[in-house]
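As you look at this complex, bear in mind that one protein chain is not there, while each of the others sits in place.
Up next, chain A:
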Amino acid sequence: MQHNVNWLQALLVLSLSVTLGWTVEVQRPRGVPLTKRQFYDEAKPFTCLDGSRTIPFDRVNDDYCDCKDGSDEPGTAACPNGSFHCTNAGYRPTFIPSSRINDGICDCCDGTDEYNSGASCQNTCKELGRKEREALQKLAEITKEGFLLKQQLIEEAKKGQQEKQSRLSELQDSRKGHEDKVEALRTVKETAEQPEKEAKERHLKAWEEHKAALRLEKEKAKMAEVFLELDDNADGFVDVSELQTHQELDPDGDGTLTDTEAQGLLGGAHKVDSTEFMNMWSNMKEKYVSEVCPPTPSSYDSSHDEQKDSTSDKDQERDLDKDPDSVYPEDDLDEDAAGEDDEDDDDDDDHQVSLLFCIATPFIQPHHIFLSQQYICVCVYQRQYKIFMYTLSTVSSVCERERWCLLCNAALLPFSFRALEKEISFDFGPSSEFAYLYSQCYELTTNEYIYRLCPFNRVSQKPKYGGSETSLGSWGSWSGPEDNKYSVMKYEHGMGCWQGPNRSTTVKLTCGKETAVVSTSEPSRCEYLMEFTTPAVCLEPPNIDTQVHDEF
């Protein structure tokens, strides 16, 4: 900002000095600006400008430094901290460090700094002045036009802001409306689903009973097999000696199945028939090893099957209870959205209508869903132990369709709401003049790369001839100097560099009629610099006619 004011002053000075033909040379020691002429009076001893000491006037500019502040040698290189004033008639007057006096390099455009070095300096002030005036005039025009554009931007931003605010309240309303409708639908649905639920429960019960019966059948068949296997003499009885061929049945684990122990297994009897054996079988079945080996999967006893069944049953039941978020990660949704869903999930669980999430088609960002109205909602619904995918287009009945849309919308609302809130909360400048950059992208193509700046979002770089995109940073903050915060944007946490930091980009904003990326560079490894022109930083051109400059 300061800079811009300076050039305006410069322009003013230049215009005046040219128009008035400002070439009057006022007598004063070499290197002294007009403003300090009064301190250098030949008739009096000279007092250093810091007041530190007073010396005879002939020691001013005598090429020996007497004053600590260097003020006695304005026209020589004797003082380390002195400065020399170039009048630069036709151009901007300026100060140069004393060390540049007579160093063989022309610093002042009027060449006055090289009065004794042998360097032949051309007076280039007029040429420089002309060029600078042209440049400044051009800049002034740009600023003027840019500033007008900026006013429009501010207006638009105001409108946009209002729209967003009203949309926000609309959203709040519609959210409420949705919730009511969903609630109403839920009641309807519950009522409608009650018979179904009961039927299901009945079916479940029957299924359980059926399974128990099946299990018993299997057990019986197994036991019969074992009986035949044990009954070595095929007399229709299993006796103690026959049982003793199966030492693994030894109950005390000492490795021998004694007579007594075997008898114990047979319920105290010496031998048992197949019916009695059935009662004893439960004592043995855990340890019994069939003589027919290896057991094939088909010969697995039913307990295995049962276990498997029950496990899968349990799993399914658990799935029903589970927090749906943890089953299906929300790939494409903002983190913000996750929390908002909790309320709905609870309700859904109660009714076993589990709306896990809604996802937009992958190419549309979450915050676009509401704003653009161009999404296809895909709802995922869990029902009857299975997951069904519904899309609006495939739902057959109008009623279903309406219901799903409502549910989806209800789920989407919170983050649509958030996205809007986020946008409204962005710092788009003192008058929201930068708001128009939001959700826009600007590209610059160089020899090797295409650079892409999406303000308030991200910066990226892509090889011109194929190759993947590299993130050069995501929106960080405004980071201009304190007095001009909105002149620099900082994008951080881009892709990491090998043995280096994460990539980051500094975007410098300058006044321009166009909104465009004008240059990119990488001044330091993985630290990018982008120059970006926008009318939004154009300052109001001060009214030149009314200003009066002190120096004249």
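Just so we're on the same page, a residue touches a chain if its C-beta (ideal position, glycine included) is under 8 Å from a C-beta of that chain, and two chains touch if they have at least 3 such contacts; residues count from 1.
Convention: contacts and distances are computed from a predicted model.
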item: Chain not present in the shown complex, as UniProt names it (candidates "Ubiquitin-like protein ATG12", "WD repeat domain 73", "DNA-directed RNA polymerase III subunit RPC3" or "Neutral alpha-glucosidase AB"); value: "Neutral alpha-glucosidase AB"
item: Which residue of A:135, A:206 or A:497 touches the chain not shown here; value: A:497
item: Per the touch definition above, residue among A:104, A:481 or A:542 touching the missing chain; value: A:104
item: Contact set of chain A toward the excluded chain (per top definition); value: 62-64, 77-78, 80, 97, 99-100, 102-105, 117, 447, 497-501, 521-525, 527
